[in-house]
Every structure is written in structure tokens, then in C-alpha cells.
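A protein chain is absent from this complex, but the other protein chains hold their places.
Up next is chain A:
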Amino acid sequence: MDRLSELPESVLLHILSFLTTRDVVKTAVVSKRWPHLWTIIQELDFSDDFVQYQDFVDFVNRTLLSRGTSRIKRFGIHLFLNDSSRKDYDGWILYAAKNNVEELFLDFDSDCCEWLPPKCVYCNSSPKTLRLWSCWLRSDMQISWNSLTKLTLRFSVLWDKIIHKIMVGAPKLEFLELDWWGL
């Protein structure tokens, strides 16, 4: 056996955790040792580098369906917001929330701040790290982030009321980064 495939499974998974999920799924074809690794990896990073947007959406949906309910440590998405796929985004985020995601990175590019997160983003006790881009946090929603220690909000709309709600709803917060935000 080659040196890479000889490594213990935990080490192979550690190596794969530094790759985008697409690269991880591709490794299935490398040799017989590899096909199941992508279905148990706990770090998911989806970045839209597909030619067709729909191919990207299908890729994410199919990956999540195939891996079932394995625990997720990190869930990251980087894409340009597309109106027709909002329900898909909400489904992915709900999936991550239900599988106790610890680090949630929702890097949405947009022409304007227009993404309204689903309810499970406001009240979720699993994430320790949360990053939201192009996000409009509604001031009439309660925030409950009991485990959160690190929060980054970028290109986002923030009302005073929301800042107050974050301070109350995230008692363990140690690090807050606001980048290109508006009121």
C-alpha cells in the first residue's frame, strides 16, 4: 500500500478536513481505501466554483443527503446569493443546525444586504463560531447563542436593538468583529 493510504483513518480525515468538500468527494475515485471517507468527514466547505449555479446547488444537496446525520464540526458556504435558491440555503443551514454544527460560516456575496436568515440561525446553542455575510438580522427575533464565543458580521445591516440582543443572547461571546456594516 502507498504511504498516504497507510495512514490511520483519523489522520486521513484530518488531511481531508483542509480541502473543500468537492475535492474530498472527488477522492472517492482515487483508490478502494477512499470511497467512504467523504461521507464521514465532519468539516464541510462548499464554495461555488461550478460553471453552472444549479450544478453547485445539486452538489450540496446530494452531499448532505448522502452523509445522513453524521455530526458536523464545521459547515461553510461561500456563494453569490441567488433568489431562486433561497429555500435550498435554508435547508442546508437547518441541516447543519440539526447536526450540532460548531463552526458555521455563511459567506454570502450579494449586491446589497438582503439575506434574511432562517429561524434556526437566531436560536441555536451548538455554534461556538459564527460568521454571517450580507445578512439582515431582524430586530423582532430573539437571539439565543448559548455556546457562541466568536461572531463575525460582514456587509450586514445592524440596528442598535440587534446589537443589544446579541449582547444578551450570547453570554459567552469573547470576540466580535463587525466589518462593513450599516445601520
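Here is the rule we use: a contact is a pair of C-beta atoms (placed from the backbone, for glycine too) under 8 Å apart; a residue touches a chain by one contact, two chains touch by 3 or more; residues count from 1.
As a working rule, contacts and distances are computed from a predicted model.
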item	value
Listed names "Ras-related protein RABA1f", "AP complex subunit beta", "LSM complex subunit LSM3" or "SKP1-like protein", with the criterion being the UniProt name of the chain not displayed	"SKP1-like protein"
Residue of A:D23, A:E114 or A:D179 in touch with the missing chain, whole complex considered	A:D23
Chain A residues touching the omitted chain (full complex)	2-8, 10-11, 14-20, 22-23, 25-32, 35, 49-52, 55, 58-59, 62
